[in-house]
Every structure is written in C-alpha cells, then in structure tokens.
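Shown here: the complex without one of its protein chains, the others still in place.
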Amino acid sequence: MTLLSIRDLKLTFRLWSGPVEVLHGISLAIGKGERVALVGESGSGKSVTARIILGLLQEQRNARISGTVEFEGRDLARLSARERMSMRGRAMSMIFQDPTSSLNPVYRIGPQFREVLDRGSPGISAAEARARAAQMLAEVSIREPDRVLDSYPFQLSGGMNQRVMIAMALANRPALLLADEPGTALDVTVQAQTLDLMRGLVADHGTAVLFISHNLGVVREFADRTYVIYRGRIVESGPTAAVFGDPRHAYTRALMAAQPRLTGGGLPDIPERDPAFDAPAIHHAAGGAA
Amino acid sequence: MILQIENISKTFETGSHRVQALDDITLAVEAGECLAIVGESGSGKSTLANIVLGLYPPGRGRLVFDGAELPDQRSLALRRAIQLVQQNPLSALNPRRSVGASLRLALDVHDIGPRAGRGARVRDLLAAVGLDPALEARAPAALSGGQRQRVAIARALACESRLIVLDEPTSALDVLVQAQVLRLLHRLRQEHGLTYLFITHDLAVVRNIATRVAVFQRGRMVELADTEALFSAPAHPYTRALISAVPVITEEEKAMRDRLGGKP
Partner (left out) sequence: MRRALHILAANPLTLTGAVLVLLVVLAALLADVVAPYPEHAGAVVDFLNFNKPPSAEHLFGTDLVGRDLFSRVLFAYRISLLLGVVVLVISVPVGVTLGLMAGYLGGRREYVLMRITDVFLSIPPLVLAMSIMGVLPPTLLNGMLAVTAMWWPWYTRLVYNIVRGEKVEGYVLAAEIIGASKWHIMFREILPNCVPAVVTKITLDFGFVILIVSSLSFLGLGVQPPTPDLGSMVAEGARYLPDSWWLAVFPGLAILVAVFGFNLVGDGLRDILGAEQ
C-alpha cells in the first residue's frame, strides 16, 4: 500500500537575484513499512523534498511548489495549514539534518522533549513526560538521560544532540519518518543502534522511513529501495541491491567510486560535475528484491 | 613535534550533574602529520579541540605549542597559530557577508600583508583551494556545499597557521565532493607543511587520509597507532568494536571489517 506518493514535484525559490528552480520534477513513492533511501549530491534538493513532505516549505512565501504530494491518499496541497500542522510530529515526523540549529538553543532539552510528547499524548504530565523522554534517550544509547534532559543543546556533543532529535522524532511513533542525515555526527556503533531502533519501529508499527544520507554503506545496509538524486532530478532508482550491485547511471557510478574504502587505496579524482551526469534516469525493475 | 598535549582533563557541571569530558589525555602531535581522532560520540573529541583552540582552558594539564606553554588567555598571535574548520560550512560562513569579506577578516584582524595587497591575497587564497577568484563577491548561500567548505579551508589558510583542527569537515558533503575536499586537504598539507588534527566518525576516510589515529572512549584515549597498524591489527576491544560496525559497500571491505572486528 502506498503511504506517500510524490509526482512531478517542482520547486522554485523566488530570490532577490531572480527565481531559482531547485527541484525539476521529482517522483517517488513510499509504501507502508518501507525503508526508502534518498542519496545524492549536496544541494541537490534532498532536504527541501523532505520539508515539502512535512508541509514546511508550503508556508514559506518565496517558495513556489507544483506537482502532487499525497500522504495516506490525501493531497497535501488541499489540506489547510492547520491540518498540516496537526499531522506534523504525529502522523509524520522528521529528524532534521542540523540538530544544533533545529533544537531551540535557549531551552533545555527536557521542556523541548515534553512539547514533542505533548503533541502525541496531549496533556501528558511533566513527570510522565520526563520518564518517557528519559527512556527514549536511553534507547538511543544516551548514557545519562537525566543530565541530557537538564542540559541546553550547547552543553551536549554534536552526536548527543543528534540522538535527542532522533528520540524526539521516534517518540510519537509516526506513520512516516523523514530521517535527514540521521547519523552524520554519530560514531558507527551508536549509529548501528539507532538504525536498529528504526528497524524496530518499522517492524512493530509499520512505520515507513524516508532515509536521506550521504553514507552509501549505511544506505546499502538499511534501505529496501534507493533513489539517487542529482541537481534536482532523480537519476537512478530501484531496489537497493540492484542499484548498488549494478549501478548504471554515470552519477551513481561516480558516487560509488568516490566512496572511500576501508581497505584503503586513496581517494579517486572524479570531477564533481560531468555532462554524463545529466543523462536520462534509469529505473531498475522491482524484481524479486522489493 | 608541534603540539604536546599533557595530562589534560576537563570536567563540566550542568546543574547538579558532572561530566568528565576528558580524563588525563596525553598526546604528542608531530609537525606535518594528519592525526585522526575517532571515537565514541560524547567522548570528548570536540572538547579537546576546543581546548587546543583556546576556547576554554583545560581543567587540569597543559599544552605546549612550538616549545612554549600555551597560556589560558592567548595573545592574538597565538590564536592565529591554530585554526579550525567546522562541520557545517553553511553555518560557518556569515550569510550576510560576502565570501571575500569573510576571508578578508582574517587578514585584517592579524594585519597580514600590506593593506593594499589584501584584495589580491583573498583571490589568491580562493585560487589555492581550487575556487574561481570571482566567487569572492558571492554570498555563501550562492555556493554549493563543497565550495563553502573550500572557503572555510581558505579562511584557515589565510591565517597562515601551521596547525589546523578539522572537526568532521566532510560529514555534511556527498562522497564525490568529499573526495575532492579531502584531496585538497591532503595537497595543502603537503604543499604548506600543515599539521591536521582531524576529528571524524568515518573510519574509511581515516584510512585514506590520516597518518596516525587516536581512538577515544568516555574521555580517555584508548588507542594510538599509525593508520596502517591500526587497520591491520587493532589492539583495543573498543577499536575493534568500532571497526566491526563500519557500514561498507564492497565485499573486500566486508571481509576486512569482519576479520579485524572479530566477527565470524
């Protein structure tokens, strides 16, 4: 069953310097309980896509959006700002790419966490919220949940803030989790634990995950299907095993080649831009993998 | 040896909670090396970087830079000697100032070179990191992620410091851009005899760019080894645990990871 379906999504920012088209017609779909990865160039439009799904960019007046985004069969464009708002943090939630600027720097973690929990269970008591929050933090391998709840974001390490964001995003068991670079600031063992946690959510609650990442290794281990994006266009998509086992688009191949190897061998000199990267998109058949 | 870190400890207090962020770290940074610091999230890597940069004093221990002890309150000249490249290049550049103005600041603060020649120097710096000098007039928002990180590197070069702390400098970039930025960093280190303190979580990056590796866990340094040695025979169980959790994309890597990490 399709949970989220995006068709021909275009996005233009109207800036002082003139309009800039950032997304040139993105189509993608995520089924219930599916783990879908979006990988690609820095600045290619991964985060804005997630923000559109969450309904955040619709509220920004200099953003012009066309195409359709359907969530649970409903066209997001038809929803009022209020309906979108009530969906956020409950039916769908997002792990933002930059935890330090997504958490409010002037409040401690505790009250911020309580606000999140309050969206899922309105009227939750302070004590109950704190206990739930502490438990969620422990699940993302935070060793001293109480200290973290009493801290301001600047008193925590980058990876701790990121884990706080992850715990918040998972707290209300959303139907769709938008995970924007959820592991950049985590060491690999903690990262593996957070991935397990997400897998658990998917298995137990049928949560679907849109997983945005630069880390090809993580994508390969986590995602059922993968979309590769370059300059606002999907260039390759298909079951993860197919995309990684048989990358056919020049950009995907370049990415794979540029991934540093644990076995060493230095860093290849591949240009960041190449006309071959603009070749038409390649879609692998669903095959037996998905 | 360019920097001697001697018995550094640091404790933070948050309300009624105490954290020992660093616990008796001793480490000699050799001139010209790329010393990677990897380890657990929250193990004190950034804290150590901040202490080296003089953002706050260590609780205990001392730093010796170029043979002289670094005071808690640093002179302008000492600040200039150690620079930082941050993780998020967008946040690291002032959105309301041009790229040129951000680079120029370093020259002006330290009065580097004749005033009249600073415009040209800014363009030279951009060229040195592989950017078109014409980009000096742009706002950071009008640059790609990789270009922004190159500007941040150029800013560190502007101070002509010999020791640069890099705190996860490429984790916000895609692997293609990352490869280019890492190649640039490598080239600059060779050309200018720079020393790097390179903090990262990406062991594959470490493998390909570092000369030595320090592994941190809970405020302690649990292993320090040459890169080759670490990736052929990791000594500490935590190092092995780290290696065994690295997500990889090829079968050779998988075999190596499982062999070193002690997985069946």
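Labels A and B are assigned to the chains in the order they are written; within every chain, residues are numbered from 1.
Basically, contacts are C-beta pairs under 8 Å (C-beta built on N, C-alpha and C of every residue); 3 or more make two chains touch, one makes a residue touch a chain.
No experiment lies behind these values; they were computed from the predicted model shown.
*Asks:* With the full complex in mind, choose from B:1, B:55 or B:120 the residue touching the hidden chain.
*Replies:* B:55
*Asks:* Determine which one of B:5, B:159 or B:209 touches the chain that has been left out.
*Replies:* B:159
*Asks:* Touching the absent chain: which residues on chain A qualify?
*Replies:* That gives, for chain A, the contact residues 16, 18, 61-62, 100-101, 105-106, 153-154.
*Asks:* Going by the touch rule given at the top, which residues of chain B touch the chain that is not shown?
*Replies:* 53, 55, 76, 79-80, 83-84, 86, 88, 91-97, 102, 105-106, 109-110, 152, 155, 159
We take it that only the chains that are shown with their structure count from here on.
*Asks:* Taking each chain's centre as its mean C-alpha position, how far apart are chain A and chain B in Å?
*Replies:* 27
*Asks:* Which residues of chain A touch chain B in their complex?
*Replies:* 17, 39-44, 97-98, 101, 143-144, 146-147, 150-151, 155-160, 162-163, 181, 184-192, 214-218, 220-221, 244, 254-256, 258-270, 272
*Asks:* Flag every residue of chain B that touches chain A in the complex, lowest number first.
*Replies:* 12, 14-17, 19, 38-43, 45-46, 87-88, 91, 142, 144-146, 168, 171-180, 182-183, 186, 201-205, 207-209, 231, 241-243, 245-250, 252-253, 256-257
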